[in-house]
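Up next is subunit A:
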Amino acid sequence: MTKEWTPRIVAFFCNWCTYTAADLAGVSRLKYASNVRVIRLMCSGRVDPQFVLEALAKGADGVLIGGCHPGDCHYVEGNYKMLRRFELLKRLLADMGIEERRVRLEWISAAEGEKVKTVINEMTEQIKKLGPLGMPQKFETWDKEIEHLAVEVQARDAAQGPCPTRAAQLKPMEAVHA
Partner candidate 1 sequence: MEIKRTIKYEADRVPGFGRDVMSVPGCEALEHCIQCGTCSGVCPLSIYMDYTPRQVMELVRSDFKNEVLQSHTIWLCASCYACTTECPRQIRITDIMYELKQRAIKEEVYPKRFPIPVLAEEFTKMVHDYGRISETWLVTKMYLRTNPMAALGMAGLGMNLMKTGRFSLKQDKIEHREELAKIMEAVDHENGKAKA
Partner candidate 2 sequence: MSAKKEELRIGFYVCHCGHNIAAMVDCAVVARYVETLPGVALSRDYKYMCSDPGQELIQQDIREHRLNRVVVASCSPLLHEHTFRGAVEAGGLNPFYFHMVNIREHDSWVHTDRGEATEKAKALARAAIQRVAHHKALEIKKVEIHPDVLVVGGGIAGIHAAMTLANAGKKVYLVEREPSIGGHMAKFDKTFPTLDCAACILTPKMSEVGSHPNITLWTYSEVTKVDGFVGNYTVQVKRKARYVNEDLCTGCQDCISHCVFKEPKFADDFNEGLGKRKPIFIPFPQATPQAVLIDPEVCLNFKRNKNPDGSPVVGDKCKKTCVEACGEKHAIDFTQKDTLQEVKVGSIIVCTGFKTYDAGRSPAYGYGNYKNVYTALEVERLVNASGPTGGEVILREGKNADGSPKTPKSIGIIHCVGSRDKKTNLWCSRVCCMYSMKLAHLLREHTGAEMYNFYIDMRTPGKGYEEFYNKLLEEGTHFIRGRVGEVTDWAMTPEEEGRLVIRVEDTLAGVVRRIPVDMVVLATGLEPQADAGEVRRLFNMSCGGDGWFLERHPKLAPVSTFTDGVFLAGCCQGPKDIPDTVAQAGAAAAEALVLIDKGYIEQEPNTAHILEDECSGCKSCIPLCPYTAILFDEGRKKAYINEALCKGCGTCVGSCPSASIVQNLFDDQEIFSEIEGVLAYD
Partner candidate 3 sequence: MKYAYFPGCSLKGTGRAYEESLLPVMKHLGVELQELDDWNCCGATAYMAVDEGKACAAAARNLAIAEKSGLQQILAPCSACYLVLNKTQHYLHEYPAMRQTVSRALATVGLRCDGSSAVRHPLDVLINDIGLEAVKQKITRPLKGLKVAPYYGCQIVRPYATFDDQSNPTTMDRLLETLGATVIKWPLKTKCCGGSLTGTLPEAGLRLSYILLKEAIKRGADVIATVCPLCQFNLDAYHPKIAAKWEPVPIPTVYFSQLMGLAFGLPADQVVLNRGMVPMKPLAAAMA
């Protein structure tokens, strides 16, 4: 890699406050780090903890969740539901060895374009300090110890015909289903 490593952050922003605030940041031409990828949801209450885990597993170094301030949720209290999940999710992630600062929940109202900028820049800096999380690479490293299986299987296949590992399909199967 020639370029300096920059963190990848996936952000889940609620449509009414934080996404709008990010639009406002744009309209106001505020400048912030370019490594955040925003996914729009209608409400922070829609943020399924699976999304956070999936983002981390697929290569995000951090996840930012943005919702309306407490009491301001467009859907009355969706943000509280996220807050509650977030409290336990943070602990679960810590137990799984993921630094707390990689996952952040922020209340950003539609008027707080400036806060979008500050939070993103701050988070980028924090994660830069933490370094890459690199889950896809980790998965690869973990599975190095069974890499030989594929090789062995291949060698034997060459001698005796195919034996599927995870990826390959078994032909007679389909006959049975049909």
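For this structure, a couple of remarks:
Definition applied: contacts are C-beta pairs under 8 Å (C-beta built on N, C-alpha and C of every residue); 3 or more make two chains touch, one makes a residue touch a chain; residues count from 1.
Selection rule, in plain terms: all candidates are chains of the complex that A comes from, given by their letters.
As the structure is a computational prediction, the values presented were derived from the model and not from experiment.
Within this complex, subunit A is touched by candidate 2 out of 1, 2 or 3. Within the complex, the subunit A residues that touch candidate 2 are 8, 10, 15-17, 19-20, 22-23, 25-27, 29-32, 34-35, 37-43, 45-48, 50-51, 54-55, 58-60, 68, 71-72, 74-78, 81, 109-112, 117.
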